[in-house]
Each structure stands twice: as C-alpha cells, then as structure tokens.
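Some chains have been omitted; the remaining ones sit where they do in the full complex.
Read from first to last, the chains carry the letters A and B; within each, the first residue is number 1.
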C-alpha cells in the first residue's frame, strides 16, 4: 500500500475530492474473461449510497458508476467481459451545494484531518473534506464488486453492524437474513428495533456515535495468504484500517483472545466428511497468515462521526482559539454506511491473495 | 508489504527458519552517515532474548547479531556509519536440540500454522515451527534498532504490557520507569507483583495466556503519513498485525471509541506556548492518516501461546483424529517478549513514513 493504491496483483487506485467534478477508481490486474456490467457494480454502490434512510446523511448523490475501460463486448463475449486491461470507473459528484467555505477554510474541526493535512501539505481542498471525505469509499465499493466477481460464487462475503454506540447485539439472535431488513445492517432483529429510537436520540441531540462492523467470508479454501509480512490477516486488517474513521481491526477472537487461556483459544480439529473441521473458530479462519478453510472473520471499530452540532473547543490555522460546531448533512453513525465498505475491502484483499497464491503455487 | 518484505522507502526483508543455520534481515533504504554498531542493535535484541527470566521460554539463544554490509568505518567517519547500501544482519541459531520430529511432522498442532502451511505449500519445515517460528521476530527488533537511529533522539518509542490474560493494569498507576523493573514490561508496579504468581499458576497448569501490548511514540511531528491507502495508522496496524500471534490492533481509543459519542471522542484543541495542543488523545496522534503532533498510541492483542501441555483434539496430515499436547520450552505468555517486537515495528513504520514524507513534501 502506498499513496492512493492498495493491492499487489489485484490492485486499485482511487482519486477525487468530495467537491470536484467526480471521483474514480482504476482497478488493475483483473483476470480476463469475467462478465461485468455497470449494474453488477451499481447494486453494491446503492447499499452505500447517502440518503437511503433517515439514519444516514441526507446528501443526495446518485452515485451512478460509469465503466470507461477494461471491458469489451462483441457477439463472442456474450455480454461485456473484462479484457485484463485496467478498469477505470467514474462517479460524478452531483450534489455540490454552492456555499460559503470561508469559515471551514481556517477552522480545524476536531477529529477531522483539517489540521494534519495543513501540517503536511501546506494547503488543502477544504470543501466537503476534500480528499479525506468518506465519499472516497464509494470507489472501494466499486472495486469490491469486481473483486467478488473474481472470487466467484463459492466465496460469499457478508457484513453486519454488531455494535452501535453503547448498544450491542445479542449474538444468540444473529440472523444473516435480517441484515437487509433494517436500515442498520443489523443481524439481530430485536436490537435493530431498539437502535431506531436510540440513534434518533443521538441525532436529535446534535451528537453522533461509533460502531463495530463484522465481516465474514465463507468458502475461502485453505492456503491463501503468506507468512510473515504478506499475511492474509495483516492485509485484511490493513484494508479495514484504511477506511475512514477506522480505529481498530481484529481477526477471529481478536482482542478478546488476550484474556483467553491456551486451552480456551485452541480451535480443536476433527475429521468430518473426510475433511478437516475446526470445532471453534477463534482463529477467524487464518493460521500463521494463511487461510485454514474455515470462515474468515474480521471486525472493524469505527469512531463517532466527527462532524457534530454540539460546539467543541478548537483553533484556527492562524492559531486563534475558537468554539466550533459543524453544520451540514452528516451521518449520526457513519459505521452504518461503513458495512458495505468493509465488505468490499475484505473482497479486494481476498481477490488479491487468490491471485498471489495462484502466482506462487499454481 | 509482500512476501517477506515490509516498508516502502525504509524497508526490510527477513529470512530464516527456527532450526536452520541462521536467521537474518536485510534493511534497505537507510539514509547514509548514521552511526551504527552491532552494540546499538544488540541492546534491543537482549530485551527480546529467550531465557531472560522464568516467565519466558528457556530456549538458550545468544541472539548475537552480526552486521555483514552497509556500514563503513575509517578515520573520517568517526566509528562505523551507514553508507546508504543495504544492511545485512545475521543471527545464528545456536540452540537446535537434535530431537525426533517424527511426531510433530504429521500432527497438526491447533493454533499453529502446521495445517495451513501444508495446505498452501504441500510441504513444510516442521522443525521448531520453521518459518512461522517466533524466532523471526528477532529480525524485526534488529531492523527496529536501525529505525530508531533514523528517527533520531527527538522521537522516543516505548512499549508496555498492559494486560496479561485476564489481569489488567490500573491505568492510574502507569509509570514508564517501572517498565524495566519487572520481567513483564509492566508499567504498573502493583500489577507486576501480582502477575508473577498469576503467570506461575498458568505455567504450572500446563496452560498459557494472551495479552495486550501498548506502544507509544512521542516527538513525531505533525505531517507524517498519507491519506487513504498510505495512512500512517493503517501501516502501524499492519506492522503490528504482522507479528506472530497477533489478533487485533488499534490506534488511540481504538475499539472503545465505538461506544463513544462524538462529543466524548472529540480531541479538543487549544493553543499552548504558541502551538496547537490537544486536550485529549482519542485519536492516538493520527488524523486522516497523518500525524497531528500528539503522542502516537497503538495497541496489539496477542493470543495465548498455542504450544500447551494440556491435550487438545486434533488431526494428522493423513486425516487421522488424535489428541495432542505440545512439549517443549515455550513461553507461557508470548506477549511478554512481544513488547520489544511491537516497539520495533512502530519504529520501522515511523522511519519509513519519515522518509516518505520527506520524499513527497521535502
């Protein structure tokens, strides 16, 4: 990972600011011959799109993706197929309200990158967060849709919000079928009901909350990944941590495993239907940096949205002390829209490792 | 990060197995003119060395580092100095007991990479864990010693064990001066006393526990890092997650921030002595992937040592169900020796970003 590119064999580069003409993504290294339409990508973008419920930002972005290269169609290809060339995708920015940015320009919003960008670059595009806007994550979702195509039907990637602010789900209620039935990607139907009023309260009080996302991949064969610095879990954690507002990532039992004893933690093995079977999955499907055939499980901690109406102490770029409150159309819990983004990053890392494994081992 | 290399401008590649003739590390991209002796590196290796107390593995490895290249000395250099060429370091394996590996060869130890390595490569060097041995981390410590030299005296990197198994420190007792006074790198003198008996109990019961390590870097100026995929926090998390037995990494408030409200989480700012000052540090010193001038804070979750005397269910490579107990000289809490390793990884990531920042911005 360097600059604005992630991945090794399957890799993508993103560009664009919140208030420029467009954002976009160049996916490179995609295998040839894969059927791919804009619709295949759009379905995932629609999951991340602003304005889909009252619990996410009311900014109105159509987030319509255009594929500009890397896909070709004639009668022999039976619909558009990837050619192995880079796939350039572009999403126009359509909801750029003209407004007065004179205040935001010089005021450092706590929790935002205003101050650190200025310290690094000496200038910044302050309109709508510029390069640090969460809008960038639409590109990840687009790349992730292609990654899923590479992984094929055997690998299924799913995500859920398992904690919103102080409110946790009850793991015993986990039902993947419920995830699409509520505006939170919550797998616990009871929790989801409660979260509506909880988040309404947060929003109305001019505040925000964080959350924890869990992503899983089933169907990954044993053997993807590499020891030491190319570990599959390292790359998954890095992919998740690169998402805006991420503050922590864990695999399998994660931080909880610190309190475990060796006997608690051991994922015992038996043979089932002639194949190895793990009786538990504290490992999260990865041993020594390499997949073991069990479900890949990772979690991501997202901090509360930094843009809040409640005034907080801050400073200006000129060194003046101020109080600042951030108006605008902000997500009260940005972790909600982070779910499809986290799924996408997991898909991209897995697709990269699938190709890397095939390259080294055949 | 790919294969066995980590870093971009400051980068290193490690090699070697637990029971081969040696392990080693090639550090590339080091700036020229830096004073560097084997002693500068050995002091950090000695912190990680086996056999230093009864609470770590009793394997007897001298872990004496030799510098084979990249350093030059004549009367003009006033002691050995780096030349800008790759620095090759080698550590001989001296405590390889000849023993019968016929059992371990075919038996998959739960929690170890035995099964996943076999699945990937079709064969493995099973003696002492081979490439997946924690012995590899000695190389990281050696590279980290060079990274500290690059960072210079203004940047200080420290680490501590803040949780051992179920036992946590009391944050109010935190005293960095205590870290070197107990065999656990524990910053809480009261906890450290208790941990002795606690870990003794664990060890005597043929079991093990995990732990949580915290590392900090002070003196990092605002501006290191990059947005999106080259984020400083992403690279720190990845560096930590690449350590053996790592299951989670977090920055600043980390997973706890999920439960925070936006007002709780906001690190308010004031001006002190004409410079920006953060009143809290939930960000862990990083905003938008770029350092903000505050202390860098990261934590790493380490799972319990997988080698335990208590029998657990497992299988052989031939698909036979067995019970397995792992004899040998193992760490009851491998997180202890992980502290200097985590410090080293933080140092390496910071040195890389220092050079990367200088490259792009000057």
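As a convention for this text, contacts are C-beta pairs under 8 Å (C-beta built on N, C-alpha and C of every residue); 3 or more make two chains touch, one makes a residue touch a chain.
Here the structure is a predicted model, which is why all the values come from computation and not from measurement.
Because all chains derive from one sequence, the complete complex can be expressed as a copy number, which is 4 in this file against the 2 shown.
Basically, only the chains that are shown with their structure count from here on.
A rotation of 180° superposes the C-alpha trace of chain A on that of chain B, rounded to the nearest 5. Contact residues on chain A toward chain B in their complex (touch as defined above): 1-6, 8, 14, 108, 110-117, 119-121, 131-132, 136, 163, 165-166, 202, 207-212, 221-231, 233-235, 237-238, 241-242, 244, 246-255, 257-271, 274, 276, 279, 282-284, 286-293, 301-308, 310, 312-315, 319-321, 335, 356-357, 361.
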